[in-house]
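Missing here is one protein chain; the remaining ones are kept as they sit in the complex.
We call the chains A, B and C, going by the order they appear; numbering starts again at 1 in every chain.
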Amino acid sequence: MQTEKIFDTLTKKFGNDVTPILEAAPSEPFILVKADKIYDVCLFLRDNSELDFDYMMCLTGVHQKPDLGVVYHLYSIKHKHKIVLKTFVSIDAPNVPTVERIWRSADWHEREAWDMYGINFEGHHNLIRILCPYDWEGFPLRKDYVTPEEYHGMRVPY
Amino acid sequence: MAEKKTFEMEYSKVDTERMRLNVGPQHPSTHGVLRLEVELDGEIVTEVVPHMGYLHRCFEKHCEAMTYPQCIPYIDRLDYISSMNNEWPYVMGVEKLMGIEVPERVEYIRVIMAELNRIANHQIAVATFGLDAGAFTPFLYYFRDREEILAILEKASGGRLLYNYFWVGGLAADVHPTFKQECLDVIKHIRATNAEVTNLLIYNKIFIDRTANVGILPADVAINFGCSGPVLRGSGFPLDLRRAEPYSIYDRFDFNVVVGKGEVGTLGDCWDRNIVRMGEMEESCKIIEQAIAQMPDTGDVQEKLPKKIRIPKSEILSRAESPKGDLGFYIVGNGTDKPERLRCRATSFINLSVLPEISKGYMIADLILILGSIDIVLGEVDR
Amino acid sequence: MGLLNKLDDPFEGGGVLLGTVEDVLNWGRSKSDWYLHFGLACCAIEFMAMNASHFDFMRFGTIPRTSPRQADFIMITGTVTLKMAERIKILWEQMAEPKYCMSIGSCSNSGGPYWEHGYHVLKGVDRIIPVDVYVPGCPPRPEAMQEGMVKLQKMISEQAIFNKRKRMAEIDKQNEIK
Partner (left out) sequence: METNIFIQLLGNNWIAYTAIAVLPLGFLLLYALVAILAELKVSAWMQDRLGPMRTGPWGILQPLAEVVKLLQKEDITPDLANKVLYNLAPYMMFTGAYAAVAVIPFSQQFVPSNINLGLFYIFAVSAIATIGVVMGGWASNNKYSLLGAMRSVAQIISYEIPAAMAILATAVLASSLNLNEINTVQDGGIFNWFIFGGPGPWFKVFVLPFTFGLCLIYMIASLAETNRTPFDIPEGESELVAGYHTEYGGMKFAMFFLGEYVNMFIVSAIMATIFFGGWQSPFGSSIMSGPVWGLFWFLAKVGTVVFFQIWLRWTLPRLRVDQLMDLGWKYLLPMSFICFFAIALWKMLI
C-alpha cells in the first residue's frame, strides 16, 4: 500500500490524534502521533488486515531539543510496505505507553530508550537499564549529559 | 495403581532446590562478555535472564560528536566480524541523503567485498558453533581458510579485521590488479573446506543428536521478536533484504535465499540455523563469481564530493542484509557535518532477545548451543 | 611467590648454584604460559586467529585454560568498560601467583578510539590491574601479539627470584644516580 493511503486510513480512524508529515525525498515521510494514543495506533496498525504491520524494525529514542521523542519504524512482511511513527513528549514528563505487548521486539528497544534517554514507557513489565550498569546515574544520550568524574572509584575521563 | 500413587506423592515431597548459575561474563562460550543468569532445576534450564552492556562503548554518543566520514571506523567496531557489511548500510544511507550515485564499478567491488566478508563471518559462526558442541578441529580448518579471505581484504583496505574501506561516495582505494583471480582462487578453497566440514561435522551423528530438535524457534515467534537473518531463515521464512528489497545491484545476481527445511529435526532448530549459514556461504560464492564476471575492469572508485560532507535536515533508516541479518542505521541530519542522531538497529541485539524464549526447558549444554546458533557479536549487542 | 619469598634472605650471596636454579625456574615459567581463555572485543577475534593454525600461538608453549585458577597470564583483548572492569579485577585476583598481564590493543592500553566521549569506557586497563606488556594496534595483528608474547617470555626469564629485595635496591640505586 502507498504511504499516503496508509496515512489516509490512519487519519480517518484517529482524526486529530495523528498528523501526517510528508517531507520531500530523500527524507522518509512520517506520521506524528500524540503520545498517549501510541498504543491504540500501533495495535490498529498491526491488527488491521490491510495494513498488517507485523514486524517492528526499530524503536529509537531521540532528543530533539527541547523534547524527547520516540520513532517507530514498522514493516509489513506480507504487504511489503513500511511506515514511520513519531511521538514527542516533554523532557519533564517523558511518559509514553509501551508497545511491548504488540511486538515482543519492543521490549529491549524500550529498555534501551529508557537507559539512554530516560523515556518512561508506561506499563512495561521490566523497565530497567539494559546497557549501562544498573546503578548508573543520568541518561547518557541526552544532549545535556555530563560525563561523570568517577564510577565506583574508577576515574572516567581520560 | 494405588501403590504408584503413593510413590508419586512421596516423590513430590522430596525437597529440591533450584540453583541460580551465573554464566559469564567470563565464560568460554558466551562469545564475548555476555552474562546469562540461569536458573537450573538439576540440569534443566528453567529461566534465562541475559544481562548485557559489558561492552557498551558509547557508539551513539561518539557518532554525535564525529563528522560523517569519521563515524565509519566506529561503525566497523560494532559487528567486528563483518565490518564491510556494517559500513555498507551507513554509507548507503548517507549517500541517499546527499543524493549521490556511486559508480558502477564501486557497486561491484562493494558486493564482492561484502560477500567475502559474509563468508568470513559465517565461517566464524559455524566454527564457534562446532566449538560449543565440543568439536575443536573444524574451528581450525575454518580459521585457516579465513586467513585467505582476510588476505584479499587486507590487500584492498590495509586492515585485517576493521577495514574502513567503504567511504561515502565510493571506496577508500581501488582494488589490486590480481584481485579477481585471487577471489576465484579463494572460492575454490572455501568450497573444499565446506565439503570437508559437512562430512566431518554437520552430518556427524553426535552433532545431529546434539543440535537437532534443540532451541526450536517458530517463524511467527521469530517475526514478533523482530529476528532476521539466518535466525529467521532457519525457521523457514525466506526474508532476505537482498531479495525482498534489492539494494545496490543485488537484482542483477542469480542466487537462492537459503531457508531451513527441518531436514534432520523440527523446523527452526539449531541445526537448521547452522545449515542456513553453510548454504549462504555457497550462495555468496555464486554471487562473487557472477560479480567478478560482470565487473568492469577500469573506472573511478570515488565520486566527486564536497569538501565537507553535510546532510540537510532529513532522516532515513537505511538497511542492508548483514551476515547476522537486517542491519539498519537511523541517520538524522541537521544541516551540519555531524549527525544529530545515529541509531544502529543492531541485529545481534534483537536476535539475542529471543534467547530466553527458546531456551526454556532444555539442558544447560543445549543453552550454550542455542546461544551459539543465534550467532551474536557482543560489540553489536552492546554497541 | 609463596614459599620462594621466604627463601629471600637465607641464600644471601647467591652464587653459581642459585643462579642456575633461578635460571631453571625462570625457564619453566617463561616457556610454559597458560593463558586465561577470555576475550572482550574486536581484538579477541584477532586473538582467535592467532590461536588458529595459521599463526599457531601454541608454538610458544601456551595452553588456553578456562579457569583463572589455572592461568598464568591474562590477556586483556579489547575495550574494558566500567561494568566489566570490576569483573576483570576479580578475575585477576583469582589467579594464582606468579601471574602476568598483557594488554592487547589500544582500547585496553589507553581507551583507544573511545578515549574522548566514552562515558562508559575505562581509559586503560592499567588503572585497575598492573600490566606487564602493552601491545599497540587497533586491533594489533597476530604477529604483534606474538611479539608481545616473546617480550613477556623475555621479561619472565630475566626475573629475580632470590635476594629480590637486595637486587631491587641495587636497581633503585642505579636509577638514582642517573
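We take it that a residue touches a chain if its C-beta (ideal position, glycine included) is under 8 Å from a C-beta of that chain, and two chains touch if they have at least 3 such contacts.
Bear in mind that the values here come from a model prediction, so they are computed numbers and not experimental data.
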Absent chain's touching partners (shown only) are B, C
Quick one: which of B:Ala65, B:Ala151 or B:Ile206 touches the chain that's been left out?
-> B:Ile206
Would you indicate which residue among B:Glu43, B:Asp185 or B:Asp251 is in contact with the undisplayed chain?
-> B:Glu43
Which of these touches the unseen chain: B:Leu140, B:Val221 or B:Ile292?
-> B:Leu140
Residue touching the undisplayed chain, where the options are B:Met52, B:Met84 or B:Leu131 = B:Leu131
For chain B, which residues touch the unseen chain?
-> 19, 21-22, 27-29, 43, 130-137, 140-141, 144, 200-201, 204, 206-207, 209-210, 363-366, 368
Residues of chain C (touch criterion as defined above) contacting the omitted chain = 1-2, 4, 24-25, 27-29, 31-33, 37, 53, 56, 58-61, 63, 65-67, 69-70, 72, 95-98
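Here, only the chains that are shown with their structure count from here on.
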So, what's the distance in Å between the C-alpha centres of chain C and chain B?
-> 33
Report, in whole Å, the distance between the mean C-alpha point of chain A and the mean C-alpha point of chain B.
-> 25
Mind pulling the chain A residues that touch 2 or more other chains?
-> 131-133, 140
Multi-chain touching residues of chain B, meaning two or more other chains, are 53, 56, 58, 61, 382
In the complex formed with chain C, which residues of chain A make contact?
-> 131-133, 140, 145, 147-148, 151-152, 154-158
Chain C to chain A touching residues, read off their complex = 82-83, 85-86, 110-111, 115-117, 119-120, 122-123, 127-128
Report the residues of chain A in contact with chain B in the complex, numbered from low to high.
-> 23, 26-28, 54-58, 60, 62-64, 71, 73, 77, 80, 84, 103-105, 107-108, 116, 129-133, 140-141
